[in-house]
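Every protein chain except one is present and positioned as in the full complex.
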Amino acid sequence: MNAGSTARTFLAPVALGVLAIALWQALVVAFHVEPFLVPSPFGIAGAFTDGASNILTASMATGLNALIGLAIGAVSGVFVAIMANALGFLDRMLVPLVAALAVIPIVALAPIFYAMFGAAAETGRQLVAAVAVFVPMYLNTLHGLRQAEPVHRDLMRSYAATKEQTNRILLIPGAVPYVLTGLKIGSSLAVISALIAEYFGGPAKGLGRAITSSAAASNYTVAWAYVLGAVLLGAVFYGVTAALESFAHRRRSGR
Amino acid sequence: MSKRASGVLWGIAGIVAALGLWEGYKWLGPDDGVMIGDLIVLPRTTDIAMPHTWDVVARLFEPVTRAEGADVLWWAVLQAAAFSLGIAALGWLIGVTFGLALALLMQRWITAESAVLPWVVLSQTVPLIAIAPLVKRWGSEITIGSFQWENWMSVAVIASYLAFFPVAVSALRGLKSPEAADVDLFTAYSASWWTTLLKLRLPSSVPYLMPSLRLAAANAVVGTVVAEVSIGLGGGIGRMIIEFAATASGDPAKTYAPILGAVLIGLVSAGLVALIGVGLRRYMRGEVPA
Amino acid sequence: SGGTDDEASADSSSSAGASEDTGVTELKAVSVQLQWLTQAQFACYYSALDQGYYEDEGLDVTIIPGAVDIVPIDVLTSGGADFAVSWVPKVLGSIEQGSAVTDVAQIFERSGTMQVAFADSGITSAADFAGKNIGSWGYGNEWELIAGMQANGVTLADLNGGSTVQQAFDMNAFIAGDIDAAQAMTYNEYAQVLETINPDTGELYTEDDLVTINWNDEGTAMLQDAIWADSDRLASDEDYQATTTSFIKGTIKGCVYAKDDPESAADIVTAAGSTLGTSHQLWMANEVNKLIFPSTSGVGHINEDQWDQTVELAMTTVNPEGSTIITTEPPETAYTNDYVDAALAELTDEGVDVYGEDFTPIEVTLNEGGE
Amino acid sequence: MSEARIAVHVDKVDKIFTSRKAGEVHALSDVSLDVAAGEFVSLIGPSGCGKSTLMRLVADLDSITSGEITVFGKTPEQARKDQDYGIAFQQAGLLPWRSVRANIELPLEIHGWEARDKKERSDELLELIGLADFADHRPDQLSGGMKQRVAIARSLAERPRLLLMDEPFGALDEITREHMQNELVALCQETGAAVIFVTHSIPEAVFLSDRVVVMSPRPGRITEIIDVKLGERGEDLREAAAFYDGVTAVRTALHGETPAGARGVENR
Partner (left out) sequence: MSEARIAVHVDKVDKIFTSRKAGEVHALSDVSLDVAAGEFVSLIGPSGCGKSTLMRLVADLDSITSGEITVFGKTPEQARKDQDYGIAFQQAGLLPWRSVRANIELPLEIHGWEARDKKERSDELLELIGLADFADHRPDQLSGGMKQRVAIARSLAERPRLLLMDEPFGALDEITREHMQNELVALCQETGAAVIFVTHSIPEAVFLSDRVVVMSPRPGRITEIIDVKLGERGEDLREAAAFYDGVTAVRTALHGETPAGARGVENR
């Protein structure tokens, strides 16, 4: 049973992936599907290895923006959530603004940020990623800060702890797992947002530019190799944050 | 004052404060923004970067163009918003259905969960702007009898691609949320999987589902607008954003109109989802964030 | 509602009815994929549709506007359209990737792409680009720029930041000074700048405030808007061959109409769903006319020297990934004058002036925001 | 005892859990127990001694590792499918979105009873637990004791010959708890069902049971079975000497001490 469940968590998804890729390859070969419809997985893999260094360079450019955006969004999301939790009115004032922020599409936001912060700099992209990260960060942190159990609140009050002490000792550590959940959700959003923002300005580097310029020349196998790069980059971001999250949850499990 | 009314008032206060902050900064901040070295850390305050809030509002009441019979801007935006909302709603519906089906599959067979869940997560790391043209191209291959795949269908499919994810993940959590004792009770009644699903798991999943439905709605809106831009479907907010970009320098206030439209449909869709929540209130005991 | 203004098409039901009455054969459904949104850049097609020139040729034409991620050639090869409008260098790349398409009419004889800078920037030629922020749209629209830089001994690595700056759909980045020399079409982005208030004067920017580097003058111009057809169908399908000639013929008539009455052409495009400002639309129609007329050898005829120059540049221009657009000469089928010449012949017979030697552009006054 | 008179027969049962975290847990070791029809048997013992596990095996909510269990002469699985038992847990486990009546009717609904019969039976049960006025209330409008009464009514809905109860009063306060115990005694007398009752409370076990099964952990086994047989149960019993004797006997068994003669005296 022990071995069985390990097999399930690791082998099952791999098996499904292999199956899907095999089927994909078989279909492409059997029906002579044109690459502009669906390139073959082997073709993509080939283009991926051929262009590995270009893809790596592009991934680094996009990944750095995503990382900075993630950091800005995470820090500001947590900070604003702490403020909103401490000042009830701020929380209520932010409700419509956060709701609006959650539904502004990147395509609308990116041009504004480039106009504000300069189109030749990476700042606009980083901020687009930051905004995408901010929303889940803020909501999760706020939720986490409110999870403090009444017994703990009573305890802090009985110690005549200051607001600052209550925040530092009780609320913020208690919110950590929720903060990390927000970070996990935000991580892949950061990558996608930074990538899409490349369409609208900033230095012509990165995965987004590479995807479009390959696609514009009908070079879909290469375009897909860059998409694969984007997926891997997103997976790395997600994987690292998910590992952080589960580590925190494991440390915290059971009360 | 009722809690709801005070919430609305505070919300309005928040919007006013944000507008005040905008105008205040625009008034005080330097044209070139606040720079550290070459890096702009606080935005520029030129009319192009930050138009006056009242100019944006005033622009809404002027016609889109000076051409004969051009619609007044707010009306054009409203029409585009309604168009995009319709597609987003369809995308939401497809996404929610698919997400629920996936969650059921994963709840039913633990091996399916292990096999599928990582790919579900990975699917969200695919930049959708890259898949949008593909969906359109695949769609153009589809003709069944008189049925012809239309571009707006591609947009709806892309919207659903973003919408299904939170639903699948939260619904799975919700379906697994009943306490062991409750599940035992149903086992003791030798209830079938279906009965347990209908009478226990689905009702229990509502508190998990509601926030994810809202998130799915927001995602569907974002997906619709991005896909409209990407594959160039006319009539909606996405297309309007690119079209108006051509006048971004000469008429900066105009570019904000479709953004307001996007926010509007986002909020309307959240409101519509909240209506569903009213119908399911009996099953709600606090929400579990998606 | 919204979905239908997307694709412009003659009212097919009424024309079908008309054809029964007159005994003319039914109209043939034809679609053409543009490479960008509805605007006066495509005045030829919209005018032809509006004026019934396509109908006269027995065609029921649907015009499909493009978008950010739409590659017209792929729409053509995947059967999503019968013809596509696209720039030659981009398509050469697709051809090398295996797309079987043929340039059947070179509507634009001249390139509309230039690099625009402020007069006080010190930039007067591509040689001055080193160390500057140079804008480009990407999507294969950057080849003339890169070729021009290469001709002046400037590589991408010499630019500030080691690459071009991604240009959005607006000119904000240029006006804000983020981009020192921005890519601009004579008929669109250049006008966008001229529609913007110069904060120093409180008036609109004037052409005196700007310096332009025109690739036609620099010798690195490449062929732009051309009508592309499916090579395989051209080779095997006689019906398609005839349609091709008819479509080119109708289009050229549309161009001539736009040349003679740019105001009307601009209105037609606006009515077809473009939201560009009125003066901007007219400016665009007028500038596009300049790219077509006067025509050296008849509108649409592919001049071999221009074609060869484009191919040569495509084989020597190095992209950011270090490779050239194409590595081998395109196949024979990459272009043909057969259909356009047939169309030109018929038009000449009908007394249409396909050279426009007497063409004189109008004066267009741009208003703020293109209004 | 003849087959028919035996409700539950547990014979040399072992239960070993294998879990990823804790490895192998020997939850029950060589446990044998017979419960007669109509008999009230309590299981008591420190946390982790396997009380719940034993009850769950009888209910076929877990499967045994070795040994044999029969319920009314059938396998536990068959008994479960035949709805031979009713069950109640520590948390009332009411579905919060259902009214009191709908909660009571849940097993009937699952087993496809007619609407009329359901209504009739739930009316009866509501009367029995004294909550007829609360039929349309939702669980969160009830006190803890009321919820537990609903849960018990639900477990009785199909008139089972065997009731399995896992600390059903564990979450109640002492006073409500004593009240519920009185009610349970009355209900059992009325229905004549056999009961396996898991508890942590010595007085509760003594007050309710015909026999108290004392268990010890690691591995879970039965250390002693104490006959109580207090006769007629009533409020007075709780202050009766026989009751205190029973309590002392169970406490002594639990603490694993050999009851000394001297202490027995001191005890009185």
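Should a chain be cited, it is by its letter among A, B, C and D, assigned in written order, with residues numbered from 1 in that chain.
Convention: a residue touches a chain if its C-beta (ideal position, glycine included) is under 8 Å from a C-beta of that chain, and two chains touch if they have at least 3 such contacts.
This one's a predicted model, so the numbers in the text were calculated from it and none came from an experiment.
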Residue, one of A:Leu16, A:Ile169 or A:Leu232, that touches the chain absent here: A:Ile169
For the full complex, which residue in D:Ser42, D:Ser122, D:Ser209 or D:Thr248 touches the chain that was left out? D:Thr248
Who touches the missing chain here, A:Ala15, A:Ala45, A:Ala161 or A:Val236? A:Ala161
Check each of D:Arg161, D:Arg211 or D:Arg238 against the chain that is not shown and name the one that touches it. D:Arg238
Note that chain A touches the chain not displayed via residues 149, 151-152, 154-161, 165, 169-170, 173-174, 176, 251-255
Had the left-out chain been drawn, it would touch chain D at residues 46-47, 143-144, 172-176, 200-202, 236, 238-241, 244, 248, 251, 254-255, 263, 266-268
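Rule of thumb we're sticking to: only the chains that are shown with their structure count from here on.
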Check: interface with higher C-beta contact count, A-C vs B-C, is B-C
Taking each chain's centre as the average of its Cα atoms, which is closest to the average over all protein Cα atoms shown? B
So what's the Cα centroid distance for chain A and chain C, whole Å? 39
Please report how many Å separate the Cα centroid of chain C from that of chain D, as a whole number. 84
Which residues does chain A have that touch at least 2 chains other than itself? 36-37, 111, 115, 118, 121, 199, 215
Can you list every residue of chain B that touches 2 or more other chains, as numbers and ranges? 44, 48-49, 129, 133, 137, 141, 229, 245, 248, 252, 255
